[in-house]
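After this line comes subunit A, so read on.
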Amino acid sequence: MNSMYPFLFLSFFMFVIGLGVMIARKNIIAMLLGIELILNASALNFVTYTRFVNQNLDGHIMSLFIIIIAAAEAAVGLAIVIRFFQVRESIHIDDAAQLQA
Partner candidate 1 sequence: MHGTSTLLNWILWTPFIGVVGVILLPYLFSKDKQDNVVRWWSLLNTIGSMILAVVLYMKFDTSVPGMQEQFAVNIAWIKQFNIFYSLGVDGISLPMIMLAALLFFLCILSSWTITKSVKGYFALFLMLQGTVYGVFLALDFFLFYVYWEVMLLPMFFLIGIWGGENREYAAVKFFLYTFFGSILMLVGIIALYYASGKGVDSFNILALSGGKFIDNQVHMFGTVWSFSKVFFWAMFIGFAIKVPVFPFHTWLPHAHVQAPTAVSVILAGVLLKMGTYGFLRIAYPIFPQASVQFADWIAVLGLINVIYGALCAMAQTDVKKLVAYSSVSHMGFVMLGLAAMTVHGMNGAVLQMFNHGTSTAMMFLLIGILYERSHHRWIVRPDGTKGFGGLYTQLPKYSIVFIIAMFASMGLPGLSGFISEALIFLGIYQKYTTITVLALFGLLIGAAYLLWMFKRMFFGEVIEECKSYTDMNAREIFYMAPLCVAVIVFGIYPTPVLDIMKSSVGQLVSLLAQFQ
Partner candidate 2 sequence: MDYTITTVAWIVLLPFFAFVINAFIVKKVPNVAVGISCAAIFGSFLLSGRIFFDFVFGKYSADYHVHKVFNWFDLNGGGQEFVMKMGIYIDNMTAMMLFMVTGVAFLIHIFSTYYMKEDTRYGRFFVYMSLFTSAMLGLVLSDNLISFFIFWELMGFCSYSLIGFYYEKEDAGNANIKAFMTTRIGDVFFLLGILAIYFQVGSFTFVDIYAAISSGMFTDATVTIFGFGLPLALIASLAIFMGTIGKSAQFPLQVWLPDAMMGPTPCSALIHAATMVAAGVYLSLRMFPLYEIHPFMLPFIATIGGITALGAATIALVQTDFKAVLAYSTISQLGYMVLGVGVGAYNAAFMHLITHAIFKACLFLAAGSVIHSLHDHHTHQHVQEMPRMGGLKNKMKFTWFAMWCCTFAIAGVPFFSGFVSKDRILGDALVMAMHNPYYWFPATLGFIGALLTAFYMCRMMFLAFHGEPRDKDLYDHIHEEKFSWNRNLPLLILALFTLGVWFSGSLTGQKLVKVASDKVEWFDTLIVKPKTENFKNYQKQNWGPVDIKSTISFPVSKYDSNHGLSEEEAHHVHSVHSIGAIASIIIAFSGIFIAFMMYIRKSWNPGWWVNTFSTWYRALQNKYYFDDMYIKGIIQKGLIPVNNFLAWVDMGIYDKYAIDGWEKVNRCAFTVSKWFDNIFVDTIAVDGTGASVRAFNVILRTFQSGKIQFYIIMIILVLSSYIWSLA
């Protein structure tokens, strides 16, 4: 395991899949999942680069932040989704094209 490319490829795939989910899916929860994937991909990227390039703990700390932020983001996101569903009775992203209720 001396090469960082496998990690980078994994990270790349996770990012692309997350992006793909965000663009393609119309379900807001699915899009939140896509965001999780992207966040995880970036966290993996941080860890990878700090392991092979910097040799210190910066990347790990960043990953920890990302995990926390992801958790917070998921909580806020889901709360919005639930509220949105209560108003619109839908979690279809195209129903959220307007700012007003």
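Points worth noting:
The rule we apply is simple: a contact is a pair of C-beta atoms (placed from the backbone, for glycine too) under 8 Å apart; a residue touches a chain by one contact, two chains touch by 3 or more; residues count from 1.
For anyone wondering why these and not others, all candidates are chains of the complex that A comes from, given by their letters.
In this text the structure is predicted, and so the values were computed from the model without any measurement.
Note on subunit A: across the options 1 or 2, its touching candidate in this complex is 2.
Those residues of subunit A that touch candidate 2 in the complex are listed here as 19, 22-24, 26, 31, 93-94, 96-99.
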